[in-house]
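Take a look at the structure below.
One chain of protein is taken out of this complex; the other chains stay put.
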Amino acid sequence: MSNLLGLEVKKIVETTPEEIERVKEWINTEEYKEKNFARQALVINPVHACQPLGAQLAAHGFEGTLPFVHGSQGCASYYRSTLNRHFREPAPAVSDSMTEDGAVFGGQNNLHEGLENANAIYKPKMIAVFTSCMPEVIGDDLTAFIKNAKQKNCVPKDMPVPFANTPSFNGTHIHGYDSMLVSILQTLTEGKQIEGRCTGKLNLIAGCDFNTGDYREYKRILKEFGIPYTMLADISDTFDSPCDGSYHIYAGGTKLEDAADSINGKATIAIGPYSTPKSFGWIKDNYSGKHVTMPMPMGIAKTDDFIMKVAELFGKEVPASLKNERGRAVDAITDSHQYMHGKKFAVYGDPDYLMGYVSFLLEMGAHPHHILCSRGSKKVEKELQALLDGSMYGKGCKIYMNKDLWHLRSLLMTDPVDAVIGDSHGKFAARDAGIPLFRFGFPVFDRVNKHRYPLIGYQGVVNMVTEICNKFIDIKDETCEDRQFELMR
Amino acid sequence: MSNLLGLEVKKIVETTPEEIERVKEWINTEEYKEKNFARQALVINPVHACQPLGAQLAAHGFEGTLPFVHGSQGCASYYRSTLNRHFREPAPAVSDSMTEDGAVFGGQNNLHEGLENANAIYKPKMIAVFTSCMPEVIGDDLTAFIKNAKQKNCVPKDMPVPFANTPSFNGTHIHGYDSMLVSILQTLTEGKQIEGRCTGKLNLIAGCDFNTGDYREYKRILKEFGIPYTMLADISDTFDSPCDGSYHIYAGGTKLEDAADSINGKATIAIGPYSTPKSFGWIKDNYSGKHVTMPMPMGIAKTDDFIMKVAELFGKEVPASLKNERGRAVDAITDSHQYMHGKKFAVYGDPDYLMGYVSFLLEMGAHPHHILCSRGSKKVEKELQALLDGSMYGKGCKIYMNKDLWHLRSLLMTDPVDAVIGDSHGKFAARDAGIPLFRFGFPVFDRVNKHRYPLIGYQGVVNMVTEICNKFIDIKDETCEDRQFELMR
Amino acid sequence: MSDNIRKIEGITKESTEALIAETLSVYPEKARKKRAPHLGANDQASGSACVKSNKKTVPGVMSARGCAYAGAKGVVWGPIRDMVHVSHGPVGCGWYSWGTRRNMMSGITGVTNFAMQFTSDFQEKDIVYGGDKKLKTLLEEAHELFPLAKGISVLSECPVGLIGDDINSVAKSSAKDLDIPIIPCNCEGFRGVSQSLGHHISNDTIRDYIIGTREYAEPESPYDIALIGEYNIGGDAWSTKPLLEECGLNVKSVWTGDGELEKIAATHKVKLNVIHCYRSMNYMCKVMEEKFGIPWIELNFFGPTKIKQSLRALAELFDDNIKEKVEAVIAKYDPIMQSIIEEYKPRLDGKKVMLLVGGLRPRHTIGAYEDLGMDCVGSGYEFAHTDDYDRTAPEMPDATVVYDDPSEYEFEKFADALKPDLVGSGIKEKYVFQKMGIPFRQMHSWDYSGPYHGYKGFEVFARDVDMAINSPTWNLVKAPF
Partner (left out) sequence: MSDNIRKIEGITKESTEALIAETLSVYPEKARKKRAPHLGANDQASGSACVKSNKKTVPGVMSARGCAYAGAKGVVWGPIRDMVHVSHGPVGCGWYSWGTRRNMMSGITGVTNFAMQFTSDFQEKDIVYGGDKKLKTLLEEAHELFPLAKGISVLSECPVGLIGDDINSVAKSSAKDLDIPIIPCNCEGFRGVSQSLGHHISNDTIRDYIIGTREYAEPESPYDIALIGEYNIGGDAWSTKPLLEECGLNVKSVWTGDGELEKIAATHKVKLNVIHCYRSMNYMCKVMEEKFGIPWIELNFFGPTKIKQSLRALAELFDDNIKEKVEAVIAKYDPIMQSIIEEYKPRLDGKKVMLLVGGLRPRHTIGAYEDLGMDCVGSGYEFAHTDDYDRTAPEMPDATVVYDDPSEYEFEKFADALKPDLVGSGIKEKYVFQKMGIPFRQMHSWDYSGPYHGYKGFEVFARDVDMAINSPTWNLVKAPF
């Protein structure tokens, strides 16, 4: 009954140290890099996750909302634990635990039973349903299933149950975020548009952003402006909630009535053209007021654009407090440019983050030497190239589309840089290359509180510059010979 | 004309490598430590500076105020460059350049000429005079000198010219801060007390604190409370001013009229019992309203005390926003206690900072194993001991009063710890011991933006915990063997 | 294990059953009926399960369970260090399970170990046209880029089984072409009710493709054993393997912590299988017993009491030489363990712990807590079977609550009522309880610490438990205002 491969039975032979040494050297070579970049089918250490993860993030951004995975239960456990580890916070979500028979009969029974139980036990105000592979492959009809669920009173007829098809074999987490978000907005705003009504508010969508500090920073900026706002899919309190001795399953999120009323907003800004295209497209066609999509405001220039756009949309002056903040951020970068100027970086991550990293680095006179995008369109590549072409510090920098972190390793070993910007998964390549990794992306599993420090806005510039410059100085202090070890740097 | 010592003329002999090796080992021994601690006269690598430095800091905390050093010009250059390097900001101050003849005729002429020129050229609203060694030794009578200066119209009669005797051979920079501050307050409030008037404001003195982020954090907290305040000696804008293409010699500081009116305040809190005793003593006897002196609010418990005191003084509830902030800070420390728990620290600095470091570390379950105070009273020692006695994590921790960083080095080499908290000057001892230095003190000459991140309040807790825990994880990642190098920490 | 019945003050069969009833009261009828048999009060004397188990999870209740793929990739296959493990299907499953279990590995990553994420990253077209071709290419690329990999496992994700790919034949033909073992494992996540089936499927695959395909180079010895169900979490195997060697035994292979394919493949040559995680690998122990006549013994490496019992039970199966060595080992470590207990017990005595872990620790760690003076007032498994619960009954104090695949709601309610001083469970539960101000340790991953196995591990375990429970940060949870 054994040895089904029918390979010959051998005595165990250990690989010789010489052979190990040879391969160890070989994987750092140009020759290896070429073989590595020739890969057609195998993906090694990808930077992207699958759609449902982003869908769950979006769902957590709304008041009293329970994310609901229609599919195998293991999927939900994976999404939850990923968010737990990054935020070091709870990430409550249920699944309807589809199994073999689902393949035969479809998932409607699981969905209905799951909705009924989840509603009874966790008393949500909204259940946001999204799919993992199984129902996508067998082709479950969510529209019908959920209509039936309400008829069967699995959930109250008036309970919003938005749903999104988020197949894992297509796009990445940012697309799942977009699909879930647009479905939630469609569901909540249905019939809420009132002729002539204007909330006077700005609707702000942060995009598929896993940094709670960013959300708080957006809100602080708008507060400085004195502009009323509705932040849509606001995860800041969900994933940065107080520890006060009591657990609240729904710790934060956009108030549902605010989300519903957002269709009557004065203006809507969707941050992250690459993580909110569907949502923005639908908003453009359906929301009152003005609509703008903008890149993440990372770095001084992109933050200026955001600030000016907000001022323009609401016909306001930029408040003195923000002018001063800007001046202090500029002070921080002029005072410390010498620690970053001319340094080479490798950066990777989601497209919206990449645009931010690259323009920030170029502003500092640093080189985003290797720019690696795990999944991205020609449009992403073109926009990145345009950023590079706009600065003398972009010369010689190269963009690698649809590549993974094993490709990055080859780049770091054959064409070295001074540091990497990415997420925790880059730590292995960075260690092999002997350079620091700045954990500005998602996920961060191995440092604390990174998600509490904004990367956007002027404060984000100060945060990035501080972390990067001080790390470079740390390295100098830790590696210099005694006679170069000085009090001042 | 040479060899006045009359020592024998010898051929040059190089010290042997063996001898160098022997001494190199020897200075790390217990035996050396004992000799080192037996020092009576020699001070090596002291942690404290002299009074006038603190006096200049206080002076910079007031609107349109020009710090004026009565003494040798070199002194002024030293104070200025120290502040320049720490804040990476301008620190305008003049001196009256006393020279030899001053020793003979006293410094009145220099003072008068200096006041006249400074006033004409730099058009201050106030000139804050403080002394360096020379006039203190020869016994210049500042009271008379300045009276005469006004009679001679070196400065307008109505211009406030507070002055402080700040001898460098007595106390440290924190005492100079106190003396200058009380003189400024006495000068500005003279005759301003109005029977029955109450500004309804809180007067807040931050103490001799070189962290601009702390000042902003105090103000933010009071804003959350909705309590009107006058922050006395507010250096936050002076030493964290925007870079916008124009230089303003007087970039910030407490409005003089607010300072004058502070005598009619509803309440006054003086932070830092060890850097503001004179000021607080005088305020207690002369200011309207309630008066409280409190330790720096470092760590959760001391911040709670501060928050509750503010609430009590103004009969207010603690706002929800601060309750949530507290909860988030507690969340940060419960989530990351495992990275600090049981770690041993050596801490040194000014008494008020030390109280903060020690109570913060004990809160985290860490041990402030070596507590070194460069200049401090029995009272300081008793208060520190009380903190240690109040926690099981204080067991075995020891306090060293009036010791310097060469003593600290002996402690680190003979009784090792995991990290040091102090200022940049500790970097040499920390490097010899092979442990990290956390630069929470003053001055920081070798890292950027440290002064922009508050250490006080709940945000301060998050900042300290983040820096410390992530550095310990950095070290683990950088020093562990491959098989221990992991994605999660 | 102690034969006399242990009682916990304030806990009776009645109180526990009342707690269960009250907890389930919010459930819809059907769900309540399904869940009720999975919750019970322990009957210590009976020595048998008080709950049903290994049933389908009730939809929508928020279970902590994973899937068959998780059991195969994360648990059984992932730890084998010298193989390339391909997550075959969409990108997510492999990405989520990449580096998140803490099964540590020796060797050089990318050269002699492959603690990386290999995936076929299925796209729409692969679903439509099938992924077999892609798999074939992928296997060639893996073999070319990682020539020292001793084999490749192909772990299918849900779509693979649904679209009817035939990974078995691809594996077979590629194995011939590349002349290395390529193991197909049909562990789609929708199979079975939990990780558990993934373990079983993986065991069967080892049986079918691996066992018996290698032989050890060294001559046999009567002391040759294999260590089964030891996954080297936080370095556990680096504590247990040396310990067994100190007892005079030759650990020829470890399943599968820091494991090596060929040594596992030759395990049919050992004289005894020592199993730690019964749930995930008892299948292969039984197979090797039937097929090769290899006896097996179940041990517990948590805490000095259990370790001592285990080593002596082990010694019973060998000659005096081993017996003496074992006694010497015990004599050597007893005083060290005593001093650890003296340091921590005074700070932990009488503290209560609740557990919800996988298939082993909810019972195996109880003794270690008791060594520190602590009581386990509730325990349960994500994916255990009846035989696990039978083994649990005598370990738990009488009448304490036992929960099988509990929902987050149930677990939270029980903790609310029982007020434990420590909860030991997984990352999904950690922050829920910490928000409640209850100290918590991740007991799947040792919470980024470890090892916890063996004498070396107990020192770390004791320190961590003390740190969690006595961290002064907990005193700050409640604001004074």
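In this document, chain identifiers A, B and C correspond to the written order of the chains, with residue numbering beginning at 1 in each.
Following the convention adopted for this analysis, contacts are C-beta pairs under 8 Å (C-beta built on N, C-alpha and C of every residue); 3 or more make two chains touch, one makes a residue touch a chain.
In this text the structure is predicted, and so the values were computed from the model without any measurement.
Under the touch definition stated at the start, the shown chains contacted by the missing one in the entire complex are A, B.
When the whole complex is considered, the residue among B:23, B:144, B:198 or B:480 that touches the unshown chain is B:23.
Check B:121, B:144 or B:194 against the missing chain and you find that the one touching it is B:121. Screening B:59, B:134, B:164 or B:430 for touch with the missing chain picks out B:134. As for the chain not pictured, it touches chain A at residues 300-301, 304, 307-308, 311, 318, 323, 326-327, 330-331, 333-335, 337-338, 341-342, 362-365, 391-393, 482-484, 486-489.
As for the chain not pictured, it touches chain B at residues 1-7, 9-13, 15, 19-20, 23-24, 27, 32, 35-36, 39-46, 48-50, 52-53, 68, 71-75, 77-82, 84-85, 88-100, 102-103, 110-111, 113-122, 132-134, 137-138, 167-170, 172, 241, 243-248, 406, 409, 425, 428, 445.
We take it that only the chains that are shown with their structure count from here on.
With centres computed from Cα atoms alone, the innermost chain of the structure is A. Chain centres were defined as the mean of their Cα atoms; on that basis the chain farthest from chain C turns out to be B. With centres defined as mean CA coordinates, chain C is found 53 Å away from chain B.
Taking each chain's centre as the average of its CA atoms, chain A and chain C sit 31 Å apart.
Between the CA-based centres of chain A and chain B the separation comes to 41 Å, rounded to the whole angstrom.
Looking at chain A, one finds that residues 85, 88-89, 241, 243-244, 425, 428, 445 touch two or more other chains.
Residue positions 98-100, 108-109, 431, 434-435, 477, 479 of chain C each touch two or more of the other chains.
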